[in-house]
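Selected chains only, in their assembly positions.
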Amino acid sequence: MIIHVKQDAKEQEIQELTTNIKEAGFEVHRSDGRNRTIIGLIGDTSKITENDMKRFQVVEDAHRISAPYKKANRHFHEDDSIIDIDGVKVGAENFMVCAGPCSVENEEDTVALAKRLKAAGANTLRGGAFKPRTSPYAFQGLGVEGLRILQTAKKETGLPVVSELMSTDYLDEFVEMVDVIQVGARNMQNFDLLKAIGKTNKPVLLKRGMSATMKEWLMSAEYVMAGGNENVIFCERGIRTFETATRNTLDLQTVPVIQKESHLPIVIDPSHAAGIRHIIPSMAKAAVMSGANGLQIEVHQDPENAWSDGQQCLTPDEFDELMTTINMLLEIEKKTTGMEAIVQK
Amino acid sequence: MIIHVKQDAKEQEIQELTTNIKEAGFEVHRSDGRNRTIIGLIGDTSKITENDMKRFQVVEDAHRISAPYKKANRHFHEDDSIIDIDGVKVGAENFMVCAGPCSVENEEDTVALAKRLKAAGANTLRGGAFKPRTSPYAFQGLGVEGLRILQTAKKETGLPVVSELMSTDYLDEFVEMVDVIQVGARNMQNFDLLKAIGKTNKPVLLKRGMSATMKEWLMSAEYVMAGGNENVIFCERGIRTFETATRNTLDLQTVPVIQKESHLPIVIDPSHAAGIRHIIPSMAKAAVMSGANGLQIEVHQDPENAWSDGQQCLTPDEFDELMTTINMLLEIEKKTTGMEAIVQK
């Protein structure tokens, strides 16, 4: 971290500041320019922030040089991480295609849909059992029964399942019953939840908070990884902006930025970003060419009768059609969904 | 809710739509204009959203008329609610002045500071025991020991205490040891936490999420109230915008808007919004004149040595000076902190 000392600082104030910094465990590199003194902190700055330095009156400004994340940082882990989801690989040239309904509604439909999705090329199945709804009066999901249905769908198709965990109260059930724990946008900075998941070894799909910076997102991954669980997959699902024509603004620039900063894979969820059906296919295709490591797409056999988010679900036919183009693009990108392996299961 | 049917809709499609709506438990008021049919839903629409209607292909657009919140809604509760915090009242003409350190650090300093704050006019004491920190490597708060210190400070001063709860794991301790449970910005849509707090009768200070709309904020209050706990106080603490000169943008327009929509009190936290010391006094004074029902301000006896957020703490002297003006403004606004009652305790 580099500290700019105020121009009118007295020598004694600078001395006190450097003493303070040394007591906090850092070495100090001081450089006196003609008008101004600059102080460099040497040591592990991941536990302090720029603000920790700005509390000193003599400090004009502070700029971090090394990133505050270590385990998520590509600097210390040059190769792409590949996350293993019960046999399905995500990361590097391995592409995730995660599809399924917003909410799990019943066993028959879920199993039938899972079969269709697998046939179309999905390699993982998503389905909500616990739903974060803005209104306390809205349908809140089937709960553990939903997880059980997902297990059945997995048994029938071999597709690993992804579902959202909203509270540590159900962590044990999730560890037992799902293959990927999804952390929703609203819980990206639910630090107690992240810590608890960090103590398991279950793969995590970490959605970006609606107004989270990429740096904060990386720090939330760091929370999980600091606990020992390094199986984190980022998932961009749109950020909140002033634009109201779409539900959120899909930020595909995250893909190259996150991939430069981190070795972890990043997948794109165009369904929640758009919130409108007709936008989803073009954004899914764009996501592949942005270099993303996967997609998460909502599909429902009958969107007009979906219990939640029907306006943003593709039909199975639309998904089929989309996958035809996706597969052409994956060839250009030299990526694979590894469907051959799954189909043989 | 008013539904605009697509201009090219066929009669049969409109019939199917109205059947669907009736099956969902609503009465239908249909109006056929020259170019277009409009359908009004009659009944309790709080459990559905506009999107639930947009999933039907024949629907062009849907607009809610009655608000989706009921218990928080001024429409059904005309008078201002007054929340009782162990004797200190907040709401209507009763003004909350909540001050204290970002983090509780030790007993001696906390008690000494609480005495200074009370003398200056604070009627409640804030202090963080569990801290939501962006980095897993940063100081995470003293935990339950911090709550114990706040209890001691209360015993010494009579000031009710406010502290942030981050997880249902510590709900029992909070119910026992604090007077107001604070829900932080990052947890405003941690619905499981809101539900759990809703089953207690402890007053709640509900901070606005960093990118939450006022409507979502009202819905989060509704989550708490739906459980039976109607002691909710809103707290605006700045929203996230493109501006980087300040940490967040303080949105004082929330005060008249929330007070029009809801009977619940709303207080302002200028410390977290600004993130810079020199901005806080002017924003605190502005907050009083915006019509707010209270203030939450960070004060530290020695900001340069605060363990967290020192750059945004006032000194006790600065707080004294601020309170002098605040008291003049409260007189203009015909509001009171009720200090006479507290001092006699």
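Note that the chains take the letters A and B in the order they are written out, and that residue 1 is the start of every chain.
The rule is short, and it goes like this: a contact is a pair of C-beta atoms (placed from the backbone, for glycine too) under 8 Å apart; a residue touches a chain by one contact, two chains touch by 3 or more.
These numbers come from a predicted model, not from an experiment.
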Full complex stoichiometry, one sequence, with 2 displayed, works out to 4
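To be clear about the criterion, only the chains that are shown with their structure count from here on.
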Geometric centre distance via CA averages, chain B-chain A, whole Å:
28
Taking the touch rule as given, give the residues of chain B at its contact with chain A in the complex, in rising order.
46-49, 51-52, 54-57, 68, 132-138, 166-169, 186-187, 189-193, 195, 210-211, 216, 219, 222-223, 226-227, 240, 275, 303-304, 306, 308-311, 313
